[in-house]
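Below is one structure, written out as structure tokens; comments come after it.
Removed: one protein chain of the complex. Kept in place: all other protein chains.
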Amino acid sequence: MLLMLRRPFFWIIALAVVAFALAPVVGNDVSMRESLLLDALYITLASNLNLMLGYAGYVNFGSIVFFGLGGYICVWLVNSYNWPLIPSLIVAGLGVSGLALIFGFGILRLRGAFFALATIGVIEAVQAFVENFTPWGGSAGVYLSGEIFKPLGGPAHALWIIYFMMVAVMGLSLYLSFAIKTSKFGLGLLAIGQNEDAAAILGVPTSRYKALVYSVSAFLPAIAGGLYFFKSAFIQPSDAFDLSLSTEALVVGMLGGEGTVTGVAIGAFLYEELRGYLLTSSTFANFQLVVSGALLLLIVLFFPGGLMGFIYSRFPRTQKVLE
Amino acid sequence: MLGILASIIDGVLVGLVYGLAAMGLTLIWGVMDVINLTHGAMIVAGMFALFLLTSVLGLNPYAALLPVLVGGFLVGVALYWISIHRMVGRPPLMSLLSTFAVNLVLIGVGTAVWGTALFNVNVSLPGITMGRYTFPGAHILAAVLAAVIAALLYLFLQHTRLGKSVRAVANNREAAELVGIPTTRVLAISVGLGVALAGLSGVLIATLFPFTVLSGDGYQLKGFVVTVLGGFGNPVGALLGGIALGLLEGAVTPFVPVSWTLVIEFVLFVLVLIAFPAGIFRSRRGAL
Amino acid sequence: MTALLVLEKVGKRFGGLQAVKDLSFEVREGEILGLIGPNGAGKSTLFNLINGVFAPDTGRITFVGTDITGEKPYRVARHGLARTHQIVQPLTNMTVLENCTVGACFGKDNLPLHRARAAARDAVAVTGLQDRAEARASQLTIAGKKRLELARALAAQPKLLMLDEVLAGLNPTEVEHMIGVIRRIRERGVTILMIEHLMQAIMSLSDRIVVLNFGQKLAEGVPAEVAQHPQVIEAYLGNPKLAAELQGSSA
Partner (left out) sequence: MKRLFLLAAAVAFVATPAFAQDTITIGFTDSQTGPLNVDSLGQQRGYEYWRDEVNAAGGIKVGDKRYKVKFVSYDDQSVGGRVQQLYTRLVTQDKADFLFSPYSSGLTAPATVISEQYGKIMIDSGGAEEKPFETGNKYLFMVITSASHYLSGAVDALKQKDPNAKLALVYSDDPFSKAVLAAAAQQAKAAGLQIVMNESYSPSTTDFGPVVNKIVSSNADAFLGGGHYSDGATLARQMHDQRANMKWMSILVAPSDDKFAELGPAALGVTVPSQWELQVNYKPQFGPTTAQFAKAFQEKFHAKADYHTASGYTVGVVLQHAIEQAGSIDTDKVAAALNAMDITTFFGRIKFATDANHHGLQVAHQMVLAQWQMINGKLGRQVVWPPEAKSADLLYPIPAATQ
């Protein structure tokens, strides 16, 4: 771990996190904060998905299940048992990770497209289940009262605290990606991603590693989900388990360059800013789907390695610095 | 008791149509390992083609099948050259992304033109009544047509030169190339066929239910379920998978609250995947 | 000499095909044991049974006194048993050095990452891949990939190295070089079990030979004995070229 301190990339992440935390504070700019909060959320989701997709080579359409379940557990604990926010978040993270671990051993027997399909099945099944699950309000969801922000100093203050927590979760996600990538665990995952059979024969405990990374990749998104829906003060199944958000996280990873820490983060940042821009610009409002689709197609056709693939090939020395 | 029987018959009828809706998806998947995420949009294109052909040209709904077949094929070939050709042989995710991108464009254009309003094509055909239960004529005819189209596809794949080339490419692209099959052309034709099938199923579905620009997603999702049940690239398997899904929906509904059907459907889907990763109805190796 | 790997009455059936039947032999510490036999004799299946890709239907496999029958491949690797593949299986997008690091990390000694890198460098050097250490595996020639297979297995610091046709597809110069590498590995005290079709090479490298045919052991002994064994000659008569090689190499 101490070795990481000597890598320049460690400090690049630190710098990015500090920049995120300070940027909206400087001008007390609330709308920038809201926009950056979503950026931080997307970076968190995409980075953790990247552990499965970029490292272990498994396409997980169901990554949003972690986010949604985390949100539900957290909101439920806060609402029904009056738990404070932090313990609720931790329980949400651990609970969802635990579920993912158990579940991972079953579903990770599948490979390639079959795994991808099964994860679509998982997200649909979980959403359909929660819609029928009355303790969580079924399809109507759960509403939090305005009172919940009192312990954090009222809504205005609470939103800042939540923002800083979300940035912290983003920082942890980036460090987690970085730490795993430079570890033995990460090496084993990359080997699985390249050729699972060969990896097994070389001694990589494939089933255990896959289930483990599935579970690890669930932890921070679950906490991010808890934060996000606590902030929203409202959770309903269609928002919590939105398949298109999962797909977006995949797209973001591919755009930035799967398997890289930097690329995925920048990809998430740019994607979310672009979507936000298209959504709110009067010129593109009616065509924002067309524009994002066309852009995506061009990138896929002509920059298949994603952003980092492009940067690495143009500036090979960056490979040494940017993971 | 009669109610359960009616649900089962209904399930088979709708299931055949589901099977047809999945057939294009599974054909492309089987031939070139590409999951075509524009499939849902292509089904919708078929629906709107029906709407335009019947309301503007005043065509009989079933006469729309032929132009949709031809048009769908051409659109499919174009789709191949735009978004799939460069992806063949690249990691499977890439084609997923490129077709996802085309899908965004298609849905975007569709919403800009039609909005997400509901469209309805009224088809009145005499139905068959059994006690208090009625099977609408359109359902019966759609099921029969779905079966006929599947049979034609099967004959095409088994008994024509081109069909055999498609199967050869599906089994082993390199070997097919070595024996002189123009694989690129065959791949383009397969995508054309897959999209044409999607369009045809769209036409048939639109004679049964009202639809919107966004209706495709649901059928695409059902297509995945059917593919898993029926195995890849196999038209007969797709029909059987479709019937299984239709039966499941029909037979489960009388016994459990309607809102639990989806839970059961998808839990079963995941379990079937884990238990039979190559599909239940798939008997032998080698797609098609 | 103690027995490192012991097979007792090992059998495996695939549908109607009895791939391996009642097979027993042992690999002794420090030797090179050659495994030969016509195509389809069950040689590669046997490798897959030993390192856990398939579980045998019958029989027992013991490695350094531990029963490893039916253990998962990664567990077998931990015991100190490494192998190469007949059809190369590189981790394509990783460099040569990273490929070997994976081998070293998850091999017998379960090394931490920084020590694994050192072991990987060593293995790269032994197999003569130093110049290509930073190249991606996908960029190597066939010969290079074959050597990478070997280097990667070696990096795991195995007690027993199983080589599946490492010489196939190489030109004569490359074969010479590879033979040299195998000799060097053996000198480091690694026991080797190798499948090879190149008769001359295997006859000269091996201390002992086991001959398989239709999944059964046909003969076992030092190369000269085996080459004279009437049943072996008969089995190879189906393939006159091989039979000639067999005769030639023992002469």
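We call the chains A, B and C, going by the order they appear; numbering starts again at 1 in every chain.
We adopt the following convention: a residue touches a chain if its C-beta (ideal position, glycine included) is under 8 Å from a C-beta of that chain, and two chains touch if they have at least 3 such contacts.
All values derive from a computational prediction rather than experimental measurement.
J.: For the chain that is not shown, enumerate the shown chains it touches in the whole assembly.
T.: For the complete complex, the undisplayed chain touches A, B.
J.: Taking the entire complex into account, which one of A:Glu131, A:Glu258 or A:Glu323 touches the absent chain?
T.: Checking each option in A:Glu131, A:Glu258 or A:Glu323, the one touching the absent chain turns out to be A:Glu131.
J.: Tell me which of A:Met4, A:Ala23, A:Leu94 or A:Ala294 is the one touching the absent chain.
T.: The missing chain is touched by A:Ala23.
J.: If the hidden chain were put back, which residues of subunit A would touch it?
T.: Residues of subunit A in touch with the missing chain: 12, 15-16, 19-20, 23, 27, 29-32, 34-36, 38-39, 128, 131-132, 138-141, 143-147, 149, 155-156, 159, 231-234, 236, 238-239, 242, 244-245, 266, 269-270, 273, 276-277, 279-280, 285-286, 288-289.
J.: Which positions on subunit B touch the chain that was left off?
T.: 3, 6-7, 10-11, 14, 108, 111, 115-118, 120, 122, 126-127, 129, 132-136, 138-139, 208-210, 212, 214-215, 218-219, 249-250, 253-254, 257-259, 261-262
To be clear about the criterion, only the chains that are shown with their structure count from here on.
J.: Name the most central chain, where centre means the mean of Cα atoms.
T.: A
J.: Where the CA atoms of subunit A average out and where those of subunit B average out, how many Å apart are those spots?
T.: 33
J.: Distance-wise, how many Å sit between the C-alpha centres of subunit B and subunit C, to the nearest whole number?
T.: 49
J.: Please tell me the distance, in whole Å, between the geometric centres of subunit A and subunit C computed from their C-alpha atoms.
T.: 44
J.: Which subunit C residues touch at least two other chains?
T.: none
J.: Considering the complex alone, what residue numbers of subunit C touch subunit A?
T.: 51, 53, 72-74, 77-78, 82-83, 85, 89-94, 98, 101-103, 105-107, 112-113, 116, 152, 156
J.: Across the complex, what residues on subunit B touch subunit A?
T.: Going through subunit B, the ones touching subunit A are 29, 33, 35, 82-83, 86-87, 90, 92-94, 96-98, 100-109, 111-112, 221, 224-225, 227-228, 257, 259-260, 262-263, 265-267, 269-270, 273-274, 277.
J.: Could you please specify the touching residues of subunit A with respect to subunit B in the complex?
T.: Interface residues on subunit A, with respect to subunit B: 53, 59, 106-107, 109-110, 112-114, 116-118, 120-122, 124-125, 128-129, 131-132, 247, 250-251, 254, 258, 286-294, 296-297, 300-301, 304.
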